[in-house]
Structure formats: C-alpha cells, structure tokens
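As structure tokens, the structure follows; a few thoughts come after it.
The full complex has more chains than appear here; those shown keep their coordinates.
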Amino acid sequence: MRVLFFGDIVGRAGRDALMARLPGLMTELQPDFIVVNAENAAGGFGLTQEIASDLFKAGVDCLTLGNHSWDQRTLLTQIDAEPRILRPINYPPGTPGRGAQVYTKGGKKLLVVNVMGRLFMDPLDDPFRTVDAELAKHRLGGSVDGILIDVHAEASSEKMALGYHLDGRVSFVVGTHTHVPSADGRILPKGTAYQTDAGMCGDYNSIIGMKAEPAVARFVRKLPGERLTPAEGDGTICGALVTLGANGLAESIRPVRRGPGLLEA
Amino acid sequence: MRVLFFGDIVGRAGRDALMARLPGLMTELQPDFIVVNAENAAGGFGLTQEIASDLFKAGVDCLTLGNHSWDQRTLLTQIDAEPRILRPINYPPGTPGRGAQVYTKGGKKLLVVNVMGRLFMDPLDDPFRTVDAELAKHRLGGSVDGILIDVHAEASSEKMALGYHLDGRVSFVVGTHTHVPSADGRILPKGTAYQTDAGMCGDYNSIIGMKAEPAVARFVRKLPGERLTPAEGDGTICGALVTLGANGLAESIRPVRRGPGLLEA
C-alpha cells in the first residue's frame, strides 16, 4: 500500500499548488491514499467546508488539522457531518468532530489519527495515552492495512518520542506545524516510517507561509500590526510517500517536494 | 568563498562521525571555512576545551554554542582565552566569551555570529537588534568576505524572521537547536542563503541524539528518571555548504548529510 502525505496547506498559494500537481502525482506515485494537513488552508487560518470539498474532489482522502482547527468558526458546526476531516484527537471529550477515522478505498483500510503535541503548545490531553487508546481498537495488518499518525507539534523531541513510542505499531508517524520540511525521513527500528515535519504547501518566499514583512515586524517592533496574510507567490508542496508491506509496517519512505525555491525531491 | 557548516554535535557518536568524515569532505567540498555548532558535544551537554581542541585540529575553524553553552562549567573560565569558540551574542554584558568573531584564513575573512532565539527559550537580549549592532561594525564584501549567522532557536518563524531581517546583509543564516535537518535550504530574495536547521551530528536512531527509551519515558511518565545520555550508534553528520560571490552574498547552498539512517546528500 502507498500512502502520500502533505503538510500544512497555507492559503491560496498552497491550495493552488497542491491542486495543480495532484493529478500528475497520482499518476507518478500511484498513492492508495492521500492525506493532507489543512489547518492553514483558509487564508492562513483554519479550513472551510468549501475548501475541503475542493480538495476531496481533487483526490484527497482525508484532511487533518491542528492548533488552527477552529480559526474558521463555521467548521465547528460542519465537522461532525464530515468524516474526512480530522481534528486533533486529544481535544477534550465533547469537542466537535473526530480525531481518528478508518478510510476504505480499493479494498484497503487506512486508519488516520491527528494528534497535537503539548510542549510549547496548548495543554490538551496526553498525546501518548490518547493515541494508545485509539490504537487499542485496531490491529495493524489485521483490521486495518495501514495507520498514519499526524503529530501536530512544535518540539522535535516530542515528535520523535511519539515516533519511538509507536514504533512497530503504526505505519507512519509524520509531523506537521513547523511549516518546514525535515530531511530526516527514515524507518525506525521496529518498522514505523518517521519524518519530523512534512513541511508546508505554500509560498516558501515567506515566513512559514505568511508575508515576510509584517511577520518580521512582529518580532522586531513588539507592536500590534497588520494581520498576517499568506504570501501569494507560487506555491511549493512538501510531503512524503510511504510504502507499506502486508503487515502494515513501512518498506520505504521518500520525500516529495515540488515547486520553486526548495531542492525538489 | 566556500563555507561549510554543521549542526549540533551530540556526544561521542557525533564527534567521531564528524572527525572521521572531515578529511574526505575537505577534499571533496574544498571549504575555505568550517563552522560547527558544538553545544552538545560533551556527553550531550556542553563543550570542553579538550573536545574543542580535537575539533580545531581536525580542521574546524569555529565552534558555536547555544542554550547548553555552560553545561560544562569549566568552559566558563576557559572561553575568554579561546576566540574560536563563540557563545550566543545576546547573553547579557559581562557574560564570559564572545558572540562574534572575524576569522582570517588564506587571505579571506569570515565573520561568524552565534545568536539565540527567544520564542520558547530563555529571554535573552533581542536577537534582531543585537545582530544589527554587530553588523554595524563590518561591511560584507568589504571588511569581511562573508558573514555566517548561527541562529540557535526553537521556532521556525523566529529563525525565518531573522533570515529575512538580515537578507542581503549577510551570507548565510543557518538555524540550529532542533537537531533536525531541514530540507528548506534556499537563497532569499536579496542574496542571503538560509536554512532553518542544519540538523545534528550524532546517532539519528535516537531522540534528538539521546537514547530513546528514557527520553520517551520523560514524556509518558512525568517522573524524574535516569539522566539522558547520548545514543551510541554510528553517527550521521548534517550541515550545508554555501558558496559566496565576491560581494559576500550566496551563490549556492546545498545540504551535506553523510552517514546511516538519513537520505544522504
């Protein structure tokens, strides 16, 4: 089985770049499932059902979120009816939406879990125990053919700790949130593919996808300023392709980076 | 001019890997200067003069530090006498050592500055203004042929903001501290090479260079445990090579990753 993942879509530049390249990538990489983090898809802040629908039509199977899940408030009332959108599973009970879902396609089943880290972030429920509890309901290579965990977190140490904690029990642990692709894709000792951050889909001539000048000013001047808005140059998409064996563990991981600015892969 | 930079050396695995590969890399890449972050070189915590001397003998021109600068207290009394070791420039006045230094070699001059970010880190002096003040003493392409800034910081946004803030005024802004190589090396619009993180030199079968099990336990159990110690498998070195034009701005940047675990580059 082949699973293709892309990191945080930031604004129109990211959406356009992803939509434009998906048809070619589907031919080239033959993914069974496409999962994309979309927490910044709507003007850099959150996700709307309209944008989600466009992405689903383009071939995306599941959209994950993060700390920007609810920046577009309309999603709060729509997410329960949309099983293809996941918000972090470790929000408190009663939070709209779901944090894990099994997707079935072409006879194959993929469990996707979206979870948020806590180091330097909002103190949600324990990501380690929450994911463990979800995994207890499934069997990799049995009830599901693959398991992908999107760890939306700031600290590399926490992401790696979750990677090792889950090693041998899931197919792929991939980080999001820093908006920077890491060049550390690898297979951990017990067979789980791991990459600290998928990187963003957006205009890399920017500060994490947002126009540079106001973002710099925030650090330098410490004054309330213009609202940050997404950079509008050509977008580059960043992610990874993982191939799984029959047991659901990873056989390979390779980066996928397409577009201007970065070294393509 | 060609400048080779490597990220945080973590313990013996990182030191051994770097020392073993430096001779070959010096032949292959022909760097004019080699700068390495060494804040975790001594058992994962800090740097000693002995380790520094070994690295200088192996061809390193300058060692930078970070939030672990003083983990080995002996360095506090030795650093003033060793201009090849830099600690973050934005420590308060009166801090031992220096945060910037011009190195001369083969008729070329390289200014290196080590600076620490403040987002999710200790609140030192403003990194933007402190670096600006240092740069006011030099002229890129004039008094110095190149300027390298090691931004030791947690948040990708702060590193990028410093990159854009310094774009066109320095040769290379490279991040350290996350211990994860980023695949976003690029040249910013006004000619400064930029990479969010160089990555570490150490055993990547680990959690940011430290043995995985106790590091995972810290997140899961929230109990005081055994002290973290560096992983001891074969090390991989991560960094970047930047070539500069006569004006001191960047003409190219390419990743350098050698060793097991990661995709080599």
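By written order: A and B. Residues from 1 in each chain.
Everything that follows uses one rule, which is that contacts are C-beta pairs under 8 Å (C-beta built on N, C-alpha and C of every residue); 3 or more make two chains touch, one makes a residue touch a chain.
All figures in this text were calculated on a predicted structure; none of them were measured in a lab.
Here 2 copies are displayed; the structure file describes the full homo-oligomeric complex as 4 copies.
Criterion: only the chains that are shown with their structure count from here on.
If you average the Cα atoms of subunit A and of subunit B, the two centres end up 29 Å apart.
Those residues of subunit B that touch subunit A in the complex are listed here as 120, 128-129, 154-158, 160-162, 164-165, 178-186, 188-189, 196-197, 199, 204-208, 212-213, 215-216, 218-220, 238, 254-255, 257, 261-263, 265.
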